[in-house]
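Heads up, one of the protein chains got dropped from this complex, but the rest are sitting where they should.
Take a look at subunit A:
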Amino acid sequence: MNIKILGTGCPNCQKLEQNVKQALKELNIDAPVDKIVDIQTIMSYGIMSTPAVVVDGEVVSYGCVLGVEEIKKLLAK
């Protein structure tokens, strides 16, 4: 599994990154979490509201900071 966090580096994005890492840890998944801060790359995913979570190239959430539990649900799919 490959996970990307899209965000320009504001506190929200950092919070989301922490939550994702926490969720991965709780699920015992060992997957790399990349942080994408380049705005052109972010826009290429077709989103307008950051931060967003991309799992295996697919945007699964955008425009909000998900909680650890919500991320676990998304990743378990």
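Assume a residue touches a chain if its C-beta (ideal position, glycine included) is under 8 Å from a C-beta of that chain, and two chains touch if they have at least 3 such contacts; residues count from 1.
We adopt the following convention: contacts and distances are computed from a predicted model.
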item	value
Omitted chain (choose from "3-methyl-2-oxobutanoate dehydrogenase (2-methylpropanoyl-transferring)", "Permease", "DNA-binding response regulator" or "Chromate transporter") - UniProt protein name	"Permease"
Chain not shown, touching residues in subunit A	7-10, 12-13, 39-40, 42-50, 59, 61-65, 67
